[in-house]
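Got a structure for you, questions after.
Complex shown without one protein chain; remaining protein chains in place.
And now, chain A:
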Amino acid sequence: MKIKVLSRNPDDYGRETKRDIQRLPRNYDPALHPFEAAREYTRALNATKLERVFAKPFVGALDGHRDGVNCMAKHPGSLSTLLTGACDGEIKIWNLGSRDCRRTIQAHTGFVRGMCVTPDHGNVLSIGDDKTIKMWSLTSPEAGEEEEEPVQTILGKSIFTGIDHHWKDATFATCGQTVDIWDHARAEPLRSFSWGVDSLNCVRFNPIEKHYLASCAADRSIILYDTRGSSPLRKVILNMRSNVLAWNPMEAFVFTVANEDHNLYSFDIRRLTSPFNIHMDHVNAVLDLDYSPTGREFVSGSFDKTIRIFPLEKGRSREVYHTKRMQRVFCIKWSLDNKYILSGSDETNVRIWKAKAAEKIGKLTPREESALTYSDKLKEKFQHHPQVRRIARHRHVPKEVYHLTRQTRIMKDSRRRKEENRIRHSKPGSIKKKREREKVVVAEQE
């Protein structure tokens, strides 16, 4: 008879030296791992709770401006450089790593309305209420030199409200009464576009199809241009005025506008009859927005003193940032490493936020990384469970925002009820129910 009894050699299961790590033999047989689903659920719940515990998005503030921060510009070649323009005409250049101000330029009298860095990273263009376009060198003056003087100054005929640079060439566009295309070498615009209106408030070059331009106008319209043509291409009129427009950096045909009616609308330029998505959650006019470099998300700043992050394909925001002292958010930018959000607001501060609120700053060890990947997957797997969803969705918002959100919901419900009643009490078929997206665009002109 052959007999064998289990007999383990303890040396096979211990470590050889004290500095060695412990041996952990695995056996993946499911019978040895009971309650698989229940344990995974518990882990997912814990991971969700921990995410909320670690959600500390505020990184720091840059103070130094003496008036509200009106505009911002990212440096395309340096992650640590940020330029801000204030309402008193001052431009400050910041180092984000050390969080200090490197340079201060008294650029304009009155507001600095807009800024952009040239693609060769050498200069910055700024516009102001003093009807000038000024070009400043980004290299700091020598120790002996005192006065900061612009490299070039262009005197315009009317006030400028927005500026954007071509992504490659030495041309840039401004808007005001008309959209003007300028060349660095000339003091007169190469071309001017106008379509009925006399005040435009934002102009943006498409980062991929580099000849396309889009602008928002005070007559509630969005106008598309091609710099190679002589006249504007298309005009879309919405219900209310759009404040800012931003192109998706990854999809050439997608842009989003921040509207006065508290919403953001994402359009596909191939079909402008209605936006393909409405992003709701702000309770006051949206003043600025910027896309993440991945093009999957964008951030918006609003008059309601909050910053919200929206996924492009979702109608609701995934995150809301606010602090007690932050006032109306005038300008917002998503950093080019996709990690930070920069906001400038009325109370003269520039704030740095994390794009993912619970993310750990700094290098992760491989074990941390794998643990985070695992918990992310678990959160995704159990995201629809009521407990998990409730915790993941919960955000504390200021009292005003909370009440206004409720009020908006009530108003919306009553409007919907009224429409339903109207349909019910009129001749069947005489009133067509309109989808929410179809109500946005008033007219499309060619």
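Following the convention adopted for this analysis, contacts are C-beta pairs under 8 Å (C-beta built on N, C-alpha and C of every residue); 3 or more make two chains touch, one makes a residue touch a chain; residues count from 1.
One rule holds for everything that comes next: contacts and distances are computed from a predicted model.
Student: Tell me the UniProt name of the left-out chain, picking from "ATP synthase subunit a", "WD repeat-containing protein 46", "FAD-dependent oxidoreductase domain-containing protein 1" or "Immediate early response 3-interacting protein 1".
Tutor: "WD repeat-containing protein 46"
Student: Can you work out which residue in A:K4, A:R228 or A:H396 touches the chain that's missing from view?
Tutor: In the full complex, the listed residue that touches the missing chain is A:K4.
Student: Would you write out the residues of chain A that touch the absent chain, in ascending order?
Tutor: Within chain A, the residues touching the omitted chain are 1-8, 10, 12-14, 22-43, 46, 385.
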